[in-house]
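Data first, discussion second: the structure below is written as structure tokens.
Only a portion of the chains appears, each positioned as in the full assembly.
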């Protein structure tokens, strides 16, 4: 990606190694961690009032997993769940499962590339509640799959209290995920979210309440879900689909189509919905359907 | 309710004494507390990392009201409102008003029976921000009715900060309430909520802004309000009514009918709306109206 296309205020470094270039996960993580430390060092120098924060959260750590475990442990602790216990839990989990670290790396890239307001990787690591909630969820999910459910649920509760992001520990979340703003996101127990998905704040992937089994949405790769959208029931949102802000979706949405409205309908009509080419989960185009929608509705 | 009908992952104990069996409130509370301790003991044994948390919040206490007071005091405290002060306030209030304890018991049952994701009573007691916010609100309401308004409002503020649940201390809330997920719920000063109501996250029972008197919704018994629904003004939602997710309701909704859409209309039409038999606040059927709705709209 040519630097010239990059966004204000600070470009994604042009030396960003292409993931297609067959870098290993370890190299990728090491490269990103070096970037984060460089960013933090620059910020610590320019802003002494923040240097203590940057040293404790980033610059004193030897790896991304240690930094992240420290930061999450301190954010999610309470008087009855101590930071040392959580730090230990996070560090052990991130250390033993490389896929969690790879997912964190992919999520950091996703925020940096897709969100114009994301000025650096360290900005996302430190400040994005969606990013932090998602990493903590992955640890809770890991505990859930090991049948350590009470601990997974306690962690789930802390994430919901602290970040106002409520993802059931059983929910399966892919990688390269951007939870933008994130406040109010609710994702139910049997939901599945694919890779490279972007989800805005106040989005619900909810159950229908009718059944106790598989009852939550399945979100394909590259989907974009606008702010405040509510998707209910075991419906399938096809890959590259787009869900308009504020929509209430109770139906399947075919790949690369757009659903909008309350109740949501497909842009272009149920029979022959319009299809788009780009991957909205990555392009973050929330509103290109405006014209079509207006046409459709009026 | 036959055990065979019960839900994954752990059935409601078949020995659950029927409330119809004329158990006293005290017996009911004692039975539930014994269940909660048994659950916590089992979890503490299987998960040493959580045992400290379970002992401090549940197993070291001699009653539900002490456990709840301790947990709320520690959750809601701040550097200027100490946990010991809040613990004392909660314990005194719960001890002196049996109706608050009975309501907490009914709410615990409601979560356990209605929410397929609720695996145990202790899960709800410890982790459901909706449950905890509701119990703390009841204490704030109790203070409000005793004209201890500044304290009630300070508590209200803490509940809103910590749980992102904003229930005005003057609002009257029944019992057997399930606030599912709960983030973003807003309930105004003159709202009234009946018994056995289920309210999803992001629901607003708001004022119209036109008047300073009685200006918020009145929700009948057994109502189900879907995620993100906004009900505004001194309207009446009849018993057993259902409000679709994402609806914006500015009108009265007759008993056992369903309102959906933005602005919300009655399924079946204003003149002869469809009536359902079951109590949606208890069955939690969010989406059975889909077919009807589609029919109505298109």
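Which chain is which? They are A and B, in the order written, and residues in each are numbered from 1.
Keep in mind that, in the parts below, a contact is a pair of C-beta atoms (placed from the backbone, for glycine too) under 8 Å apart; a residue touches a chain by one contact, two chains touch by 3 or more.
Since we're looking at a predicted model, the values are computed, not measured.
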Number of identical chains in the entire complex, 2 depicted
6
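We adopt the following convention: only the chains that are shown with their structure count from here on.
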Need the CA-centroid distance for the pair chain A / chain B, whole Å please.
29
Residue numbers on chain B that touch chain A, as the complex places them
7-9, 43, 46-47, 49-50, 52-54, 56-57, 71, 74-75, 77, 83, 116-117, 119, 123, 126-129, 162-164, 181, 183-184, 200-202, 224, 226-228, 244-247, 260-262, 283-288, 290, 293-294, 297
Listed in rising order, chain A residues that touch chain B in their complex are 78-81, 85, 89, 148-151, 153-154, 156-157, 160-161, 164, 166, 168, 183-184, 186, 188-189, 202, 204, 206-213, 215, 228, 230, 232-233, 246-248, 250, 262-263
